[in-house]
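Heads up, one of the protein chains got dropped from this complex, but the rest are sitting where they should.
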Amino acid sequence: MEKNTSPVLEIRHMNISFLQYEKGFRQVELPVISDLNLTIEEGEMVAVVGSSGSGKSLLAHGVMGILPYNASMGGEMIYRGQPLTRKRIQKLRGNEIVMVPQSTSYLDPLMKVGQQICKGSRDEEKKKKLNQIFHRFSLEEKVQQQYPFELSGGMTRRIMISTALIENPRLVIADEPTPGLHLKMAKRAMEHFRQLADMGAGVLVITHDLELALETADKVVVFYAGHTIEEANASDFKEVSLLRHPYTRALWKAIPQNGFESIPGIQPYVKEMPKGCPFAPRCEKRTAECEGEIPYRKVRDGYVRCLYDA
Amino acid sequence: MMLEAREISFQYEKNSRMILENFSIQVESTDRIGLVAPSGFGKTTLCKILAGYERPLGGEVLVDGKALSEYRGYCPVQMIWQHPEQSVNPRRRMRAVIEEGNQVDPSVVDGLGIEADWMNRFPAEISGGEMQRFCIARVLGEGTRFLLADEISTMLDLITQSQIWHFLIEETQRRKIGLLTVSHSEELLKKVCTKLYYLETKTWG
Partner (left out) sequence: MKKKINGRTLLLFWLVLSVLFLTAVCIGGSFLDETARVTDFSRKNISPCIQYPFGTDWLGRDMFARTIRGLSISILIGVCAASVSAVAAFLLGVVSATMGKMADGIVTWLIDLVMGIPHMLLLILICVASGRGLKGVILGVALTHWTSLTRLIRGEVLQLKEQNYVKIAYKLGKGRWYVAMKHMAPQLFPQFVVGLVLLFPHAILHESGITFLGFGLSNEQPAIGIILSEAMKYLVTGKWWLALFPGIMLVLTVICFYTMGDSLRKLIDPASAHQ
(Lines give C-alpha, C1' and ligand atoms only; values in the text may rest on other atoms or scores of the structure.)
Protein backbone atom coordinates (compact mmCIF):
# COMPACT_ATOMS: atom_id res chain seq x y z
CA MET A 1 0.00 0.00 0.00
CA GLU A 2 1.63 3.25 -1.07
CA LYS A 3 1.43 6.20 1.24
CA ASN A 4 -1.18 8.63 0.12
CA THR A 5 -1.73 11.92 1.83
CA SER A 6 -4.63 13.15 -0.25
CA PRO A 7 -8.07 12.50 1.22
CA VAL A 8 -9.84 9.26 0.47
CA LEU A 9 -12.75 11.06 -1.09
CA GLU A 10 -13.33 14.66 -1.92
CA ILE A 11 -16.59 15.85 -3.35
CA ARG A 12 -16.70 19.32 -4.83
CA HIS A 13 -19.86 21.11 -5.89
CA MET A 14 -21.88 17.99 -6.44
CA ASN A 15 -25.32 18.50 -7.97
CA ILE A 16 -27.87 15.80 -8.49
CA SER A 17 -31.17 16.42 -10.20
CA PHE A 18 -34.10 14.35 -11.27
CA LEU A 19 -36.13 14.44 -14.41
CA GLN A 20 -39.75 14.01 -13.46
CA TYR A 21 -43.05 14.13 -15.20
CA GLU A 22 -45.47 16.81 -14.29
CA LYS A 23 -49.09 16.27 -15.05
CA GLY A 24 -49.28 14.65 -18.46
CA PHE A 25 -46.25 14.78 -20.66
CA ARG A 26 -44.21 17.74 -19.48
CA GLN A 27 -40.92 16.93 -17.84
CA VAL A 28 -39.34 19.07 -15.14
CA GLU A 29 -35.92 18.93 -13.61
CA LEU A 30 -35.89 18.73 -9.82
CA PRO A 31 -32.65 19.65 -8.11
CA VAL A 32 -32.33 17.26 -5.19
CA ILE A 33 -28.76 17.97 -4.12
CA SER A 34 -27.15 21.33 -4.79
CA ASP A 35 -23.53 22.29 -4.33
CA LEU A 36 -22.52 19.54 -1.95
CA ASN A 37 -18.97 19.65 -0.61
CA LEU A 38 -17.43 16.91 1.46
CA THR A 39 -14.02 15.55 2.38
CA ILE A 40 -13.26 12.20 3.97
CA GLU A 41 -9.75 11.50 5.22
CA GLU A 42 -8.24 8.13 5.91
CA GLY A 43 -9.41 6.74 9.24
CA GLU A 44 -12.15 9.30 9.46
CA MET A 45 -15.84 8.73 9.95
CA VAL A 46 -18.06 11.38 8.46
CA ALA A 47 -21.81 11.46 9.04
CA VAL A 48 -24.17 13.21 6.69
CA VAL A 49 -27.29 14.06 8.65
CA GLY A 50 -30.56 15.08 7.07
CA SER A 51 -34.23 14.31 7.45
CA SER A 52 -35.74 11.41 5.59
CA GLY A 53 -36.81 12.17 2.08
CA SER A 54 -34.28 14.97 1.76
CA GLY A 55 -32.48 13.10 -1.00
CA LYS A 56 -29.40 12.25 0.97
CA SER A 57 -29.44 8.61 -0.14
CA LEU A 58 -28.76 9.89 -3.63
CA LEU A 59 -25.41 11.09 -2.42
CA ALA A 60 -24.36 7.48 -1.80
CA HIS A 61 -25.81 6.35 -5.09
CA GLY A 62 -24.01 9.19 -6.86
CA VAL A 63 -20.62 8.21 -5.45
CA MET A 64 -21.20 4.54 -6.25
CA GLY A 65 -22.34 5.36 -9.76
CA ILE A 66 -25.70 3.69 -9.32
CA LEU A 67 -28.07 6.63 -9.69
CA PRO A 68 -31.50 5.85 -11.09
CA TYR A 69 -31.99 6.27 -14.81
CA ASN A 70 -33.76 9.60 -14.54
CA ALA A 71 -31.12 11.31 -12.40
CA SER A 72 -28.18 13.33 -13.58
CA MET A 73 -25.14 14.48 -11.67
CA GLY A 74 -22.68 17.35 -11.91
CA GLY A 75 -19.60 18.43 -9.98
CA GLU A 76 -16.36 16.71 -9.17
CA MET A 77 -15.47 13.63 -7.18
CA ILE A 78 -11.85 12.95 -6.37
CA TYR A 79 -10.87 9.59 -4.96
CA ARG A 80 -7.33 9.40 -3.57
CA GLY A 81 -6.02 12.22 -5.69
CA GLN A 82 -7.58 11.08 -8.96
CA PRO A 83 -10.95 12.00 -10.41
CA LEU A 84 -13.51 9.30 -9.81
CA THR A 85 -14.86 8.67 -13.25
CA ARG A 86 -17.63 6.30 -14.19
CA LYS A 87 -15.07 3.81 -15.49
CA ARG A 88 -12.94 4.03 -12.38
CA ILE A 89 -15.83 3.53 -10.01
CA GLN A 90 -16.85 0.44 -11.91
CA LYS A 91 -13.42 -1.01 -11.28
CA LEU A 92 -13.26 -0.02 -7.63
CA ARG A 93 -16.82 -0.75 -6.66
CA GLY A 94 -17.07 -3.85 -4.53
CA ASN A 95 -13.42 -3.99 -3.54
CA GLU A 96 -11.86 -0.62 -2.66
CA ILE A 97 -15.13 1.24 -2.39
CA VAL A 98 -18.00 -0.62 -0.81
CA MET A 99 -21.49 0.32 0.15
CA VAL A 100 -23.54 -1.11 2.98
CA PRO A 101 -27.07 -0.75 1.70
CA GLN A 102 -30.09 0.47 3.58
CA SER A 103 -32.20 -2.62 3.36
CA THR A 104 -31.33 -6.05 4.66
CA SER A 105 -33.01 -7.61 1.65
CA TYR A 106 -29.81 -7.17 -0.37
CA LEU A 107 -28.52 -10.60 0.71
CA ASP A 108 -29.03 -13.50 -1.68
CA PRO A 109 -31.61 -15.69 0.07
CA LEU A 110 -30.42 -18.87 -1.65
CA MET A 111 -26.74 -18.68 -0.79
CA LYS A 112 -25.06 -19.66 2.43
CA VAL A 113 -23.75 -16.68 4.34
CA GLY A 114 -20.09 -17.70 4.28
CA GLN A 115 -20.04 -18.25 0.54
CA GLN A 116 -21.87 -15.03 -0.01
CA ILE A 117 -19.33 -12.98 1.86
CA CYS A 118 -16.40 -14.63 0.06
CA LYS A 119 -18.27 -14.29 -3.23
CA GLY A 120 -17.90 -17.99 -3.85
CA SER A 121 -14.12 -18.05 -3.61
CA ARG A 122 -12.56 -21.01 -1.77
CA ASP A 123 -9.32 -19.21 -1.05
CA GLU A 124 -7.83 -20.32 2.30
CA GLU A 125 -6.63 -16.86 3.12
CA LYS A 126 -10.06 -15.42 2.63
CA LYS A 127 -11.52 -18.05 4.89
CA LYS A 128 -9.06 -17.17 7.59
CA LYS A 129 -9.94 -13.53 7.23
CA LEU A 130 -13.60 -14.30 7.35
CA ASN A 131 -13.10 -16.14 10.62
CA GLN A 132 -11.28 -13.12 12.00
CA ILE A 133 -14.04 -10.79 10.98
CA PHE A 134 -16.66 -13.07 12.47
CA HIS A 135 -14.71 -13.19 15.67
CA ARG A 136 -14.51 -9.42 15.77
CA PHE A 137 -18.26 -9.08 15.35
CA SER A 138 -18.91 -11.93 17.78
CA LEU A 139 -20.60 -14.08 15.17
CA GLU A 140 -20.29 -17.82 15.59
CA GLU A 141 -18.45 -19.74 12.90
CA LYS A 142 -21.43 -21.99 12.24
CA VAL A 143 -23.33 -18.94 11.00
CA GLN A 144 -21.26 -19.20 7.82
CA GLN A 145 -23.18 -22.35 6.95
CA GLN A 146 -26.58 -20.76 7.47
CA TYR A 147 -28.93 -19.12 5.01
CA PRO A 148 -30.01 -15.48 5.42
CA PHE A 149 -33.53 -16.37 6.57
CA GLU A 150 -32.09 -18.08 9.63
CA LEU A 151 -30.49 -14.88 10.86
CA SER A 152 -31.85 -12.26 13.22
CA GLY A 153 -32.00 -8.62 12.14
CA GLY A 154 -28.88 -7.67 14.05
CA MET A 155 -26.94 -10.62 12.64
CA THR A 156 -27.96 -9.75 9.10
CA ARG A 157 -26.68 -6.24 9.70
CA ARG A 158 -23.33 -7.58 10.88
CA ILE A 159 -23.14 -9.95 7.92
CA MET A 160 -23.65 -7.07 5.55
CA ILE A 161 -20.84 -5.16 7.21
CA SER A 162 -18.64 -8.27 7.01
CA THR A 163 -19.33 -8.42 3.29
CA ALA A 164 -17.92 -4.93 3.05
CA LEU A 165 -14.89 -5.78 5.20
CA ILE A 166 -13.61 -8.85 3.41
CA GLU A 167 -12.15 -6.77 0.59
CA ASN A 168 -9.95 -4.33 2.57
CA PRO A 169 -12.02 -1.33 1.56
CA ARG A 170 -10.52 2.13 1.53
CA LEU A 171 -13.90 3.80 1.48
CA VAL A 172 -17.08 2.51 3.08
CA ILE A 173 -20.41 4.15 2.44
CA ALA A 174 -23.32 3.26 4.68
CA ASP A 175 -26.73 4.45 3.70
CA GLU A 176 -29.09 4.75 6.67
CA PRO A 177 -27.58 1.70 8.38
CA THR A 178 -29.81 1.73 11.44
CA PRO A 179 -33.47 2.05 10.47
CA GLY A 180 -35.82 0.25 12.79
CA LEU A 181 -32.97 -0.93 14.96
CA HIS A 182 -33.35 -0.58 18.65
CA LEU A 183 -31.10 2.00 20.26
CA LYS A 184 -28.64 -0.56 21.60
CA MET A 185 -28.42 -2.36 18.26
CA ALA A 186 -28.16 0.91 16.38
CA LYS A 187 -25.30 2.02 18.59
CA ARG A 188 -23.56 -1.27 18.06
CA ALA A 189 -23.94 -0.99 14.29
CA MET A 190 -22.42 2.48 14.42
CA GLU A 191 -19.54 1.14 16.50
CA HIS A 192 -18.83 -1.42 13.78
CA PHE A 193 -18.39 1.42 11.35
CA ARG A 194 -16.19 3.21 13.84
CA GLN A 195 -14.00 0.10 13.91
CA LEU A 196 -13.74 0.19 10.14
CA ALA A 197 -12.53 3.76 10.33
CA ASP A 198 -10.05 2.91 13.06
CA MET A 199 -8.63 0.26 10.75
CA GLY A 200 -7.79 3.02 8.29
CA ALA A 201 -10.73 3.22 5.94
CA GLY A 202 -12.70 6.36 5.23
CA VAL A 203 -16.29 5.91 6.33
CA LEU A 204 -19.26 7.89 5.15
CA VAL A 205 -22.46 7.28 7.10
CA ILE A 206 -25.68 8.76 5.81
CA THR A 207 -28.36 8.94 8.47
CA HIS A 208 -31.29 10.92 9.79
CA ASP A 209 -30.34 10.27 13.40
CA LEU A 210 -28.17 13.13 14.61
CA GLU A 211 -27.87 11.87 18.16
CA LEU A 212 -26.57 8.52 16.99
CA ALA A 213 -24.16 10.06 14.53
CA LEU A 214 -22.69 12.28 17.23
CA GLU A 215 -21.71 9.31 19.34
CA THR A 216 -19.32 7.79 16.85
CA ALA A 217 -18.54 10.11 13.95
CA ASP A 218 -15.62 12.53 13.74
CA LYS A 219 -17.30 15.03 11.51
CA VAL A 220 -20.94 15.81 10.92
CA VAL A 221 -22.23 17.33 7.72
CA VAL A 222 -25.70 18.81 8.12
CA PHE A 223 -27.96 18.50 5.13
CA TYR A 224 -30.93 20.81 4.72
CA ALA A 225 -33.26 20.87 1.73
CA GLY A 226 -30.59 19.49 -0.59
CA HIS A 227 -27.83 21.82 0.61
CA THR A 228 -24.94 21.12 2.92
CA ILE A 229 -25.33 23.95 5.37
CA GLU A 230 -22.66 23.10 7.89
CA GLU A 231 -19.69 20.86 8.43
CA ALA A 232 -18.79 20.57 12.09
CA ASN A 233 -16.67 18.41 14.32
CA ALA A 234 -18.74 16.06 16.40
CA SER A 235 -17.30 17.72 19.49
CA ASP A 236 -18.83 21.06 18.46
CA PHE A 237 -22.21 19.66 19.37
CA LYS A 238 -21.29 19.61 23.04
CA GLU A 239 -21.95 23.32 23.20
CA VAL A 240 -24.52 25.19 21.16
CA SER A 241 -22.27 28.23 20.85
CA LEU A 242 -19.71 26.22 18.91
CA LEU A 243 -22.20 25.50 16.16
CA ARG A 244 -22.19 27.73 13.11
CA HIS A 245 -25.54 27.64 11.35
CA PRO A 246 -28.89 28.74 12.81
CA TYR A 247 -30.49 25.49 11.60
CA THR A 248 -27.87 23.35 13.29
CA ARG A 249 -28.44 25.32 16.46
CA ALA A 250 -32.17 24.77 16.18
CA LEU A 251 -31.51 21.05 15.70
CA TRP A 252 -29.38 21.02 18.79
CA LYS A 253 -32.06 22.73 20.83
CA ALA A 254 -34.65 20.25 19.61
CA ILE A 255 -32.81 17.30 21.14
CA PRO A 256 -34.97 16.22 24.10
CA GLN A 257 -32.12 16.56 26.62
CA ASN A 258 -31.27 20.02 25.34
CA GLY A 259 -34.68 21.56 25.84
CA PHE A 260 -36.89 19.90 23.24
CA GLU A 261 -37.57 23.29 21.66
CA SER A 262 -39.04 23.57 18.22
CA ILE A 263 -39.07 26.26 15.60
CA PRO A 264 -42.02 26.77 13.26
CA GLY A 265 -42.03 25.92 9.58
CA ILE A 266 -40.92 23.02 7.46
CA GLN A 267 -38.11 22.17 5.08
CA PRO A 268 -38.97 23.58 1.67
CA TYR A 269 -40.05 21.19 -1.03
CA VAL A 270 -37.66 20.91 -3.98
CA LYS A 271 -40.21 22.47 -6.28
CA GLU A 272 -40.61 25.53 -4.06
CA MET A 273 -37.05 26.21 -3.05
CA PRO A 274 -36.56 29.78 -1.85
CA LYS A 275 -33.90 31.89 -3.51
CA GLY A 276 -30.53 31.89 -1.80
CA CYS A 277 -30.47 30.38 1.67
CA PRO A 278 -33.00 27.53 1.94
CA PHE A 279 -33.37 28.13 5.65
CA ALA A 280 -34.02 31.89 5.38
CA PRO A 281 -37.84 31.71 5.64
CA ARG A 282 -37.52 30.10 9.08
CA CYS A 283 -34.52 32.10 10.23
CA GLU A 284 -34.78 34.88 12.78
CA LYS A 285 -31.67 36.60 11.52
CA ARG A 286 -32.59 36.73 7.86
CA THR A 287 -31.94 39.88 5.90
CA ALA A 288 -32.49 40.89 2.29
CA GLU A 289 -29.02 39.58 1.44
CA CYS A 290 -30.06 36.05 2.33
CA GLU A 291 -31.84 35.82 -1.01
CA GLY A 292 -28.57 36.12 -2.86
CA GLU A 293 -25.71 33.70 -3.33
CA ILE A 294 -24.57 32.21 -0.03
CA PRO A 295 -20.94 31.05 0.03
CA TYR A 296 -19.82 27.89 1.82
CA ARG A 297 -17.12 29.36 3.96
CA LYS A 298 -14.68 28.19 6.56
CA VAL A 299 -15.45 29.16 10.14
CA ARG A 300 -13.60 27.78 13.15
CA ASP A 301 -12.24 24.56 11.66
CA GLY A 302 -15.52 23.81 9.96
CA TYR A 303 -17.70 25.13 7.18
CA VAL A 304 -20.96 27.01 7.12
CA ARG A 305 -23.32 28.24 4.43
CA CYS A 306 -24.53 31.39 6.15
CA LEU A 307 -23.73 35.07 5.74
CA TYR A 308 -23.67 35.73 9.44
CA ASP A 309 -21.64 34.45 12.30
CA ALA A 310 -23.93 32.56 14.53
CA MET B 1 -62.65 6.98 30.43
CA MET B 2 -60.19 4.17 30.77
CA LEU B 3 -58.40 1.86 28.39
CA GLU B 4 -57.53 -1.35 30.09
CA ALA B 5 -55.63 -4.47 29.10
CA ARG B 6 -56.40 -7.39 31.39
CA GLU B 7 -54.00 -10.29 31.57
CA ILE B 8 -53.40 -10.39 27.84
CA SER B 9 -51.16 -12.97 26.21
CA PHE B 10 -50.05 -13.16 22.63
CA GLN B 11 -47.99 -15.25 20.26
CA TYR B 12 -47.96 -15.11 16.46
CA GLU B 13 -47.95 -18.84 15.82
CA LYS B 14 -48.60 -21.82 17.99
CA ASN B 15 -45.46 -23.06 19.74
CA SER B 16 -43.60 -19.88 18.87
CA ARG B 17 -42.30 -17.54 21.54
CA MET B 18 -44.87 -15.90 23.81
CA ILE B 19 -44.55 -12.23 23.01
CA LEU B 20 -46.80 -11.10 25.82
CA GLU B 21 -47.76 -13.10 28.87
CA ASN B 22 -50.49 -12.06 31.31
CA PHE B 23 -49.80 -8.41 30.69
CA SER B 24 -52.03 -5.77 32.25
CA ILE B 25 -52.05 -2.03 31.95
CA GLN B 26 -54.50 0.80 32.53
CA VAL B 27 -54.51 4.10 30.68
CA GLU B 28 -56.64 6.99 31.96
CA SER B 29 -57.88 9.81 29.78
CA THR B 30 -55.45 12.19 31.37
CA ASP B 31 -52.45 9.85 31.19
CA ARG B 32 -49.50 10.12 28.88
CA ILE B 33 -47.70 6.84 29.38
CA GLY B 34 -44.35 5.99 27.87
CA LEU B 35 -43.40 2.36 27.34
CA VAL B 36 -39.75 1.52 27.67
CA ALA B 37 -38.42 -1.87 26.63
CA PRO B 38 -35.60 -3.42 24.66
CA SER B 39 -36.37 -4.55 21.12
CA GLY B 40 -38.14 -7.86 20.78
CA PHE B 41 -40.36 -7.13 23.75
CA GLY B 42 -43.41 -6.79 21.59
CA LYS B 43 -44.08 -3.09 21.97
CA THR B 44 -45.53 -2.79 18.50
CA THR B 45 -47.56 -5.94 19.06
CA LEU B 46 -48.91 -4.51 22.28
CA CYS B 47 -49.99 -1.33 20.48
CA LYS B 48 -51.68 -3.40 17.77
CA ILE B 49 -53.59 -5.40 20.35
CA LEU B 50 -54.65 -2.32 22.31
CA ALA B 51 -55.90 -0.69 19.10
CA GLY B 52 -57.70 -3.85 18.03
CA TYR B 53 -55.53 -4.68 15.01
CA GLU B 54 -54.69 -8.03 16.60
CA ARG B 55 -56.73 -10.11 19.02
CA PRO B 56 -55.02 -11.34 22.14
CA LEU B 57 -54.91 -15.10 22.67
CA GLY B 58 -55.80 -14.72 26.30
CA GLY B 59 -57.18 -11.85 28.34
CA GLU B 60 -59.14 -8.89 27.09
CA VAL B 61 -58.92 -5.26 26.09
CA LEU B 62 -61.60 -3.03 27.59
CA VAL B 63 -62.62 0.55 26.98
CA ASP B 64 -64.76 1.81 29.82
CA GLY B 65 -65.38 -1.76 30.89
CA LYS B 66 -66.72 -2.79 27.49
CA ALA B 67 -64.69 -5.09 25.26
CA LEU B 68 -62.93 -3.19 22.47
CA SER B 69 -64.13 -5.69 19.87
CA GLU B 70 -67.74 -4.76 20.67
CA TYR B 71 -67.29 -1.18 19.52
CA ARG B 72 -68.72 -0.78 16.00
CA GLY B 73 -67.79 1.89 13.50
CA TYR B 74 -65.14 4.39 14.48
CA CYS B 75 -62.79 2.85 17.00
CA PRO B 76 -62.23 4.97 20.13
CA VAL B 77 -58.65 3.70 20.29
CA GLN B 78 -56.55 4.84 17.36
CA MET B 79 -52.95 4.11 16.53
CA ILE B 80 -50.26 6.09 14.74
CA TRP B 81 -47.73 3.89 12.97
CA GLN B 82 -43.99 4.21 12.67
CA HIS B 83 -43.90 4.29 8.87
CA PRO B 84 -46.34 6.84 7.45
CA GLU B 85 -45.58 5.78 3.87
CA GLN B 86 -47.13 2.38 4.59
CA SER B 87 -50.14 3.94 6.19
CA VAL B 88 -51.40 5.95 3.24
CA ASN B 89 -52.60 4.70 -0.11
CA PRO B 90 -49.98 5.69 -2.71
CA ARG B 91 -52.67 6.30 -5.32
CA ARG B 92 -54.81 8.72 -3.35
CA ARG B 93 -54.18 12.38 -2.73
CA MET B 94 -53.29 13.56 0.75
CA ARG B 95 -56.66 15.30 1.05
CA ALA B 96 -58.26 11.85 1.10
CA VAL B 97 -56.18 10.91 4.13
CA ILE B 98 -57.71 13.71 6.18
CA GLU B 99 -61.19 13.07 4.80
CA GLU B 100 -60.96 9.46 5.87
CA GLY B 101 -60.73 10.56 9.49
CA ASN B 102 -63.87 11.21 11.47
CA GLN B 103 -64.56 14.92 10.85
CA VAL B 104 -61.10 16.16 11.64
CA ASP B 105 -61.28 19.69 12.97
CA PRO B 106 -59.49 22.28 10.82
CA SER B 107 -57.67 23.43 13.93
CA VAL B 108 -55.93 20.04 14.06
CA VAL B 109 -54.78 20.41 10.46
CA ASP B 110 -53.52 23.92 11.20
CA GLY B 111 -51.92 22.92 14.46
CA LEU B 112 -49.87 20.24 12.74
CA GLY B 113 -48.57 22.76 10.23
CA ILE B 114 -50.21 21.08 7.26
CA GLU B 115 -50.28 23.51 4.37
CA ALA B 116 -53.25 23.76 2.04
CA ASP B 117 -51.02 23.12 -0.94
CA TRP B 118 -50.01 19.64 0.29
CA MET B 119 -53.59 18.45 0.12
CA ASN B 120 -53.50 18.00 -3.64
CA ARG B 121 -50.28 16.05 -3.66
CA PHE B 122 -49.74 12.33 -3.81
CA PRO B 123 -47.77 10.60 -1.05
CA ALA B 124 -44.74 10.27 -3.32
CA GLU B 125 -44.58 14.04 -3.59
CA ILE B 126 -44.15 14.90 0.07
CA SER B 127 -41.60 13.98 2.70
CA GLY B 128 -41.97 11.46 5.48
CA GLY B 129 -42.32 14.20 8.08
CA GLU B 130 -45.15 15.83 6.20
CA MET B 131 -46.86 12.50 5.62
CA GLN B 132 -46.68 11.67 9.32
CA ARG B 133 -48.47 14.94 10.09
CA PHE B 134 -51.31 13.77 7.87
CA CYS B 135 -51.42 10.39 9.56
CA ILE B 136 -51.65 12.07 12.95
CA ALA B 137 -54.39 14.45 11.82
CA ARG B 138 -56.36 11.51 10.46
CA VAL B 139 -56.68 9.82 13.84
CA LEU B 140 -57.54 13.01 15.73
CA GLY B 141 -61.10 13.18 14.49
CA GLU B 142 -64.18 13.14 16.70
CA GLY B 143 -64.53 10.02 18.76
CA THR B 144 -60.87 9.35 19.45
CA ARG B 145 -60.47 8.70 23.16
CA PHE B 146 -57.10 7.01 23.27
CA LEU B 147 -54.07 7.38 21.06
CA LEU B 148 -51.25 4.88 20.67
CA ALA B 149 -48.03 6.21 19.18
CA ASP B 150 -45.56 3.59 18.03
CA GLU B 151 -42.15 5.16 17.37
CA ILE B 152 -43.90 7.87 15.41
CA SER B 153 -40.97 10.26 15.25
CA THR B 154 -38.04 7.87 14.79
CA MET B 155 -37.74 8.54 11.09
CA LEU B 156 -38.17 12.31 11.39
CA ASP B 157 -35.67 15.05 11.97
CA LEU B 158 -35.35 16.50 15.43
CA ILE B 159 -37.21 19.73 14.76
CA THR B 160 -40.17 17.99 13.16
CA GLN B 161 -40.17 15.55 16.06
CA SER B 162 -40.32 18.37 18.54
CA GLN B 163 -43.05 20.22 16.59
CA ILE B 164 -45.25 17.15 16.38
CA TRP B 165 -44.89 16.22 20.01
CA HIS B 166 -45.58 19.70 21.29
CA PHE B 167 -48.80 19.69 19.31
CA LEU B 168 -49.79 16.21 20.46
CA ILE B 169 -49.20 16.99 24.12
CA GLU B 170 -51.36 20.09 23.94
CA GLU B 171 -54.12 18.48 21.90
CA THR B 172 -54.43 15.34 24.03
CA GLN B 173 -54.37 17.40 27.20
CA ARG B 174 -57.10 19.72 25.98
CA ARG B 175 -59.36 16.98 24.67
CA LYS B 176 -58.60 14.52 27.45
CA ILE B 177 -57.29 11.86 25.12
CA GLY B 178 -55.23 9.19 26.82
CA LEU B 179 -51.85 8.68 25.18
CA LEU B 180 -49.60 5.65 25.19
CA THR B 181 -46.22 6.13 23.56
CA VAL B 182 -43.51 3.75 22.49
CA SER B 183 -40.08 5.04 21.66
CA HIS B 184 -36.53 3.82 21.80
CA SER B 185 -35.48 7.16 23.21
CA GLU B 186 -36.02 7.34 26.94
CA GLU B 187 -35.05 10.98 26.89
CA LEU B 188 -37.90 11.74 24.51
CA LEU B 189 -40.38 9.82 26.65
CA LYS B 190 -39.27 11.72 29.74
CA LYS B 191 -40.11 14.98 27.96
CA VAL B 192 -43.43 13.81 26.56
CA CYS B 193 -44.97 11.54 29.17
CA THR B 194 -46.40 11.87 32.63
CA LYS B 195 -45.48 8.29 33.55
CA LEU B 196 -42.97 5.76 32.27
CA TYR B 197 -43.47 2.01 32.37
CA TYR B 198 -40.54 -0.37 32.09
CA LEU B 199 -41.74 -3.55 30.41
CA GLU B 200 -38.64 -5.53 31.25
CA THR B 201 -38.87 -5.07 35.00
CA LYS B 202 -42.61 -4.37 35.04
CA THR B 203 -42.12 -1.25 37.10
CA TRP B 204 -43.34 2.32 36.85
CA GLY B 205 -40.90 5.17 36.80
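A and B are the chain letters, set down in written order, and residue numbers restart from 1 in every chain.
Keep this in mind: a residue touches a chain if its C-beta (ideal position, glycine included) is under 8 Å from a C-beta of that chain, and two chains touch if they have at least 3 such contacts.
Given the structure is predicted, the values throughout are model-derived calculations rather than measurements.
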From the list B:T45, B:Q78 or B:S153, pick the residue that touches the absent chain.
B:Q78
By the contact definition given up top, give the residues of chain B that touch the hidden chain.
51-53, 73-75, 78-79, 81, 83, 86-92, 96, 100-102, 124, 138-139, 141, 143
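Rule of thumb we're sticking to: only the chains that are shown with their structure count from here on.
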Rounded to the nearest Å, the gap between Cα centres of chain A and chain B is 31
Per the touch rule above, chain A residues touching chain B in the complex are 50-54, 179-186, 208, 210-211, 250-251, 254-257, 260-267, 269
Applying the document's contact rule, which stretches of chain B touch chain A when the two form their complex?
38-40, 82, 113, 115, 125-130, 154-163, 165-166, 184-185, 187-188, 190-191
